[in-house]
Structures are given as structure tokens and as C-alpha cells.
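Only one protein chain is missing; all other protein chains are in place.
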Amino acid sequence: MNFSAQSKAFALLLSVGLVAGCSSTGGTSEEGGEYGSDVAAVDQEGGSTVYGGDDQGGVSSSAMTEEERMEARKQAEQQALREITTFYFDFDTAEIKQEARDVLVAHARFLANNPGQNVRIEGHADERGTKEYNLALGERRANAVQRFLIVNGASRGQLETVSYGEEKPAVMGSSESAWAQNRRVELVFE
Amino acid sequence: MTHRIWHKPSRTLLAATALIFFAVSAARAELLIRITEGADSAIPVAVVPFAESGQMPAGDKVSSIVQADLTMTGEFRTLPPEKMLSLPSRREEVYFRDWRLLGQRYVLVGGLSRSGDRVQARYELFDVNREERILGETAAAPASNMRSLAHHISDKVYEAITGVPGAFSTKLAYITLDTANGKPRYRLQVSDVDGKRARIRLESQEPILSPAWSPDGEKLAYVSFETGKPVIFVHELATGNRTKVADFPGLNSAPAWSDDGRSLLMTLSKDGNAEIYRMNLDTRQLTKLTNHWAIDTEPSYDATGKGIFFTSDRSGGPQIYHMDTPGAEPRRITFGSRYNARPRPDNDGNYVYYVHQRDRAFHIARTELNTGEETILTRTESDESPSVAPNGRMLIYATRQNGSNVLTVISADGGAAYSLPASEGDVREPAWGPLVR
Partner (left out) sequence: MRDHQREVTTTGVPPWKSPVALSVTLHLLILGIALAGWSWTSTDHEPPPRSISARLITQQEPEPSPVVEPVDQQKRDEERRAEEQRRKEEAERQRQEEEARRIAEQKRQEEEKRLQQQKEQERQEAEAKEREARKAREAEAARQKAEAEAKERARQKAEEEKRRQEEAKRKAEEEKRRQEEQRKREEAERKRQEELARQEAERKRLEAERKLREQQLEAQAEAAQRAREEEARRQREAAAAKAREAQMLSESEKYQALIRERLSQAWYPPSSATEEMTARLQITLLPTGELAGVRLVSSSGNTAFDNSALGAVRSLSRYPIPNDRDTFERYFRQFTIEFNPRRLR
């Protein structure tokens, strides 16, 4: 074989390029955490982390592939779901509504992935009816949420339930709307 | 055959008939008039301001306290003193005709005399129409305790007219809620039956619920959230000492005393869901009395002291159930609506009172235990926490009035209502204390 010096250099360059590409793929997803420390978390209240900024420290983001994008989107969705920590119920039931299920699943997965994370599940009821029965009803609602979380991955040791019955309404008043907002379970992350 | 003139026998016949006729008409029973209904209104009673000799302590007059007591029952209508034609204080001064003209059925007269730091009351109650004295007594009390003296007189007057002991010397326990420094302030208070002489027994920034009187009137059991979760305390009123008796995981709620004051019924969820237990207060030993996946709560012993009423939603929604003996198979009592809760039986075994939903409103209702007949007692619509007076004649409950929570007393069959003067903030969870021995 008779290689010219030019073609050798070209082959070398390609190899370098290939190797560089391999190494950077693994780095993009993990870099965010490292570089995220430059940016303050935007909203702490929802109990979720917000990864801020589009400055990725020099790593070209245009190098993200389709599956990488999808994964990122899914993560963002889960975070958005986990911003919801209050779940509502109909009168005199502890049945978890359909729209709550996805959110609770997201929370359950999060708890499963973070075994050190504890959460207190607080059950409530609206002011109608008797106080003691409402205390038991609030507990039943909290227990329903607790069971759901366990079934979907959280462990019992992370969960604590308490019921306040009708004693701590979120909204004062004696209207249907106030009552609807008080029939709830709240997740309080500790 | 002999023929006689036959108008002779006919005359005899006529005479005989006439005799029978008169006999019958004389034997026809005298007129009988049946009265099957009485007046639908309260009995008119005149409480004449008592004569006073000596310096009387400041504060409400004894006669006005008696007047208020009798009015509260819904069974009496008292005459304002300005309408009285005279102000007698002893029998010789009572002109029954005057009181009849005023339409009064009973008149109470009396006199108070002060000696040292004691006040003596001498009083007499007269039936105006029969012109007879039906009660006469003297009673004495320290000058600092005139209200108790007045309530004692009310008890006696009530019993003389109705045959039922009065409940005016009993106490009420209840919870008030207001705000202090931007934070909620819950207070457990004990007052006279008319809301006076209220004293704070516990103050907390967390809710206090379900005060329950021990049968001797010396202790209160209640639920407090001061540790962040519901816990049952027993609080000795004379000393202020309290003991935490139930602090299990989950609920510790709805305490109710046994007749001998030595055990408490309570709702615990430590075994997975809300069930009713009995705790022996001496040994702290627990006995589980219900065993069902449903919510079982709000227990209360019945008039026999053995059976238990409670709330359970084992049939889908909360209803009142009864066990003849603790742990026996429960029998459902209420059927008339989809929400019936917090049973409170009277001491005679006649009725059980509870919260009852009708359409969208929550009323107080009662069921007659012999017949199963249910009656709604209130027209107010957000009613809670009924508590029966120990003589079974009155009921107190919490309701909303003009945007705030107040206590209302009604007669036990749903008659006249009397709202206790609202103190600060909201009032809730009234518990009627036992008769003072």
C-alpha cells in the first residue's frame, strides 16, 4: 500500500473525531447537574428541582439525539406533575380521582428513587357533618393516598399519615366551592 | 170466652210504658266532654321580684335568673315585672284574682335576707287557679354564689310544676375559637348552663375536640392536637391535672365515659382503620368492640349503661347503630336519610338524638326508641354536636347564625329555641354536664 501523508492525517483526524463523539454522549446528561449549580433554583415551593439555564458549559446542545430529547421531556413532565401536592375528593368518599393517579404515580416513583425522602400525608374533610366522623374520613383519605403510593413504589417507612378532619380548612366559607377545596389530602415533603 | 172492656188493660200498658220511658231518660248518662288537646303554647308563669332585706351583692337579680332559666326550657312564658299589678312576697299579699286576670297559671314570690356573707332565700310557688301553694322552701348560699342559689330555686320550681327535676344547676363544657396574634386560639371552657361564669380550662393553638363529662362531673375527657396529631386527655377540673390516656398511632378520638367513670370508650385506628375500643382507666387495658373495615366512631353508652350507640358507615354512608352489649352484633337504628351521625341517647332510654341530613341541610333529629319514629327537631341548617340535658328535657347544639358559630338550646321535642349569648369568636362542641348531686 502506498499511503500519502495526506490520507494518513485524514484517517487520524476521523478517528479522533469518532473518539471525541463517544466520550461526549455520556457527558451531556450528567453535566446539567454540575453546571446547574451556577443557576439558582427558580421555584422551591413546589418541592421540585428546576434545572435552569441553557448554558451547558461549552458542550454543544445541538449534539442531543432524538431519544435524549424525549427522555428530557419525560423528566420535565414528571417534575411538573410532582408540583401538584394536593388531591381533592368528593363528599363522603375517599376515592382517588382519575386525574390524581398520574400525579401520585410520579410522586411514588420519585419516592422510590429517593429512599431518604420522607413525606407526611395530611387528610382533611369539609365542615359539613360531625367532627369526629370527619376526622375518620380525613384519615381514610390519607390512607388511600398512602396505599396508592406504596403500590406504586414508595416504601412505608417514608410515609406518615395524619388527619385533621374539618379542623384546618384551606378555604373559609360555607359554599360548595369552599367545601370542594377543603375535601383534600396534602403531601408535605420533609 | 169472656169479653171485657179492653181499654182498661191498654191504660195499664200505657202507664207501664211511660214509667219505663222516664226510667230510661233518668238513667241516660250525664254529659261527658272529652278534652284531647292542650294549649300549644308555653305555660304563663309570673316570677315576682323577690323582696330584699339587707345589702344584696351586685349582679343579676335572683328572680331574673329564675325567669331566664324557665324561659330557656321553652315550656314557660314569664310575665315581665312591669305588667304585674302588685309585687307580693308572701301568701297574704297574693291576690289570686289579679293573677288570673293577667292569665298567669303560677306565681312565684319570695324574699332574700342578708346576714354576714350569706344570703337566705325564702320562696313559695302558687297555683293561681287552684289557689294552692305547691312549693315552699328556704335555701341559703354564700353572697358570692347567688347564681347557684337562683338556679337551685329554678330547679325546684320546674320540678314542682312538671314533675321532672330541673337541670339549671348543671354545667356546660365547650370549645371557643378566635385569633390571637394572627394565630388561631382554641379554648376549652366550662360555664353555667346559661353561659355565665365561664372559665378557661385549656388554651392551645391547635384544635381541641369532643369534650366529654365524667359521670361525677369532676373530669373532662377531650381530644387535643397539641402534639400535632389527635390524642385523648383526661383533665381533672378541680386541680387542672391532666393525664394523656391514648396516644396510639393514628386516631385517638371520640372519648365517652362509662357510668362508673372507670372506663372510656374511644375511637382508635391503630389496627388499620377507625374502630371502637373500651379502655379501662385503671389498667389502661384495651378491649376492641367493633371489627369492620368501615369507619366506626362516635360511641356513647345507652341509658342502661351496657349497650352502645355509635356511628358507622358500613352500609355505605354514616348511620346510627346500637350494640346491646359491648361487642355484640350491631343493629341499625336510622334509615331515613343517607347521613346520620353522632348519637347521644337520653338518660331514660326514650330517645336518641343525632345529626341528620335532609336534602342539603344538616339538622338535629331524634328517634323514639320504642317505635322507631324519627322527628327532625331544628330548622337551622348546619347543625352539629347535639348534647342532651341530663333530665332529658332540653338539648344544646352548635349551629351557624349570621355567619358565626353559636350554641342553641331547644326543648327536647323541638320547641322554642334559645341561643346562648355569643362570647368571643366561634363556639362549638357543647357537652352538657351531669346533674349535681
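Should a chain be cited, it is by its letter among A and B, assigned in written order, with residues numbered from 1 in that chain.
We adopt the following convention: contacts are C-beta pairs under 8 Å (C-beta built on N, C-alpha and C of every residue); 3 or more make two chains touch, one makes a residue touch a chain.
Source: prediction; values computed, not measured.
Per the touch definition above, the residue from B:Arg34, B:Lys83 or B:Arg284 contacting the chain not shown is B:Arg34.
Considering the whole complex, the residue from A:Glu122, A:Glu139 or A:Glu166 that touches the absent chain is A:Glu122. In the complete complex, the residue from B:Gly163, B:Gly272 or B:Gly403 that touches the missing chain is B:Gly163. Counting the whole complex, the residues of subunit B in touch with the unshown chain are 3, 7, 30-39, 43, 75, 100, 105, 127-130, 134, 161-164, 183, 200-206, 224, 226, 228, 235, 237-240, 242, 393, 411, 413-415.
We adopt the following convention: only the chains that are shown with their structure count from here on.
Averaged Cα coordinates give subunit A a centre that lies 55 Å from the centre of subunit B. Those residues of subunit A lying in contact with subunit B across their complex are 92, 127-133, 135-137, 139-140, 143, 161-165, 167-168, 174.
By the touch rule above, subunit B contacts subunit A in their complex via residues 207, 209-210, 225, 228-230, 250-251, 253-254, 267, 269, 273-274, 295, 297-298, 311, 313, 317-318, 339, 341-342, 355, 357, 362, 382, 384-385, 400, 428-429.
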